[in-house]
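The complex appears here without one of its protein chains, the remainder shown in place.
Letters A and B name the chains as they come in the text, with residue numbers starting at 1 for each one.
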Amino acid sequence: MNGIRRTVWSAAAVAAIALVAVACGASSSPSGTTSKGTITVGGFNFPESDILAQVYGQTLAHDGYTVNYKLELGARSIVVPALQSGQIDLYPGYAASELEYLNHGKGEATADPAETTSKLNTYLSAIGAEALTPSAAFDGNAYAVTKATADQYNLKTLSDLTGVADKLVFGAGPECKTYKFCLPGLTSVYGLHFKNTLVLDTDGPATRAAFKNGTIQVGLVFSTDADLQQLGLVVLQDDKHMIAADNVVPVIRTKAATNDVTGILNKISAGLSTNDLFTMNGEVSLQHMDADAVAKSYLQAHNYFS
Amino acid sequence: MVTETMSLLEHLWQWFADPANRQGSDGIPTRLGEHVQLSVEAIIIGALIALPIGVVLGHYGRFGNLAINLSNAGRAIPSFAVIVLAFQAFGLGGGPIVFALTLLAIPPMVTNAYVALREVDADVRDAARGMGYRELAQVIRIELPLAVPLIMAGVRTSAVQVVATATLAALVAGGGLGRYIVDGLARNDNPRLVAGALLVAGLALATEFSLSALERLISPRGVRLRRHPVYQPLKIV
Partner (left out) sequence: MAGGVFLDIVDPWINWNWLSTHIPTVLAALQQHVMLTAIAVATALVLSIPIGVVAHLWPAVRVPTLGALGVFYTIPSIALFALLIPYTGLTGTTAEIPLIGYNLLVLVRNVVVGLESVPPDVLDAADGMGYRRFARLVRIELPLALPAMFAGLRIATVSTIGIVTIAAVIGIGGLGQLILKGLIENFHTPLVVATILSIALALFLDLSLAGTQRIALPWSRKQ
């Protein structure tokens, strides 16, 4: 049975080659120096989250921890359960959004970061995690119009939209219809009733495309987006303080929250500013630099906040 | 884990029963309609392009290798990438999505049409020519009816895959049943996610069955009784 033997040998050869190829490419084992422990950092699927995860992660690595990354995971519905089950130890959250996710949209967040974070911690303790000290760096919902629309109706604040909202189309992501600080907030606090509301993506390429081709005139963006000016968008001021405190705050499993680790993370949060976010976002989104490279030069410039 | 699954099933039942999910711009009829529209447009345009090409190539027996390997090559094209590329090139809306879906639908139909025409018995062709049929008449009145089963199998394969791939439209802000899956994932709404998956699977199966029935209907009786060639599955999503 020559044919069968040949088949078996050929299959074995192919398998062997494949195995060798895979093995050769496999990541190298860690170096000999002992590490202070292993921490897995997670992140959402937008560039700023990559950047923040790298900023926190690289500082921990600089201090002697072994850091693994699980980035671009998706929305909170993937990230938070991953934290709960221990697949990630830490992720850079936004205080108000984390709270409203865990309390199923009750609307408990306020414009005050400290108050919002302490409420957040009552929910996080139930899943074995905690939020550290919130940073001054803020990246929350922002409602923008095209410059043409702003000029046409003389719009500077969200209150200015009352009265003209029914002539305009609004676009946001899937969670906007039910998120208190999105469409419900615009309706209840500002009395806005748009001509139509389109479900696009949460500050993603679809929203941008919709702005560009005039499908929407008002849309949800995030306040530190780098390309707002390039897109010709004007953010309307939240004069009635509807938007809640989406300050950057590390969310970490209690098991991983040693004094050393929390000390390091808090120092970073203290040094991080909204402008830093804006600058780094620009480098990644506009100049196509890598998040880890951008985080590295930022940290080196600040001497790793040590 | 079992209790979670049971509660998910209960919530799923409630989701389908909820009147809010049965009407309006995010209701089942609307999303189903959007999905069907995207799919039908892609299949019809794809068929209008693919079938004539396949039939002509098959009749003359030209470019055989290309035609036969086209469906394999088509399988190699990543559908997710094509939809995103179309979105980046042409922007928002149903048009770019239909364009991407049409591209993905064409290969299996060309291959099947080609093979179908090739399989027409040489004797039959000779007999037709002997009887005085001119080229076009020969194709339409003799060869096509014999080729119908295999051509329809190709249309059926494409159609089921177009219906499944149209799900990805939701990733580039498109409509359709994929919206339930993508939104369910974003909002941590598992009943919505499962409902979307079930609806798409159901629509794909319905497409498969209805096109099989159509195929039996339009196949000439004599051809229907012949042994059906092996069905090549296609999955790209």
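One rule holds in what follows: a residue touches a chain if its C-beta (ideal position, glycine included) is under 8 Å from a C-beta of that chain, and two chains touch if they have at least 3 such contacts.
This is a predicted model, so every value here is computed, not measured.
*Asks:* By the document's own contact criterion, which visible chains does the hidden chain reach in the full complex?
*Replies:* A, B
*Asks:* In the complete assembly, which of B:6, B:48 or B:81 touches the absent chain?
*Replies:* Of the candidates B:6, B:48 or B:81, B:81 is in touch with the missing chain.
*Asks:* So which of B:22, B:216 or B:235 would be touching the chain we can't see?
*Replies:* The missing chain is touched by B:235.
*Asks:* For chain A, which residues lie in contact with the unshown chain of the complex?
*Replies:* Residues touching the hidden chain, for chain A, are 1, 3-4, 6-7, 10-11, 14, 18, 21-22, 25, 45-47, 70-74, 78, 81-82, 85, 87, 204-205, 208-209, 212-214, 284-285, 288, 290.
*Asks:* So that we can see where the missing chain sits, which residues of chain B does it touch?
*Replies:* Interface residues of chain B facing the absent chain: 1, 4, 72-73, 75-82, 84-85, 87-92, 96, 160, 164, 167-168, 171-172, 178, 181-182, 184-185, 190, 193-194, 196-197, 200-201, 204-205, 208, 230, 232-237.
Keep in mind that, in the parts below, only the chains that are shown with their structure count from here on.
*Asks:* List the residues on chain B that touch chain A in their complex, please.
*Replies:* The contact residues of chain B facing chain A are 26, 87-88, 91-92, 172-173, 179, 182-183, 185-188.
*Asks:* Which residues of chain A touch chain B in the complex?
*Replies:* Listed in rising order, the residues are 74-78, 101, 173-175, 178, 199-202, 204-207, 209-210, 212-213, 215.
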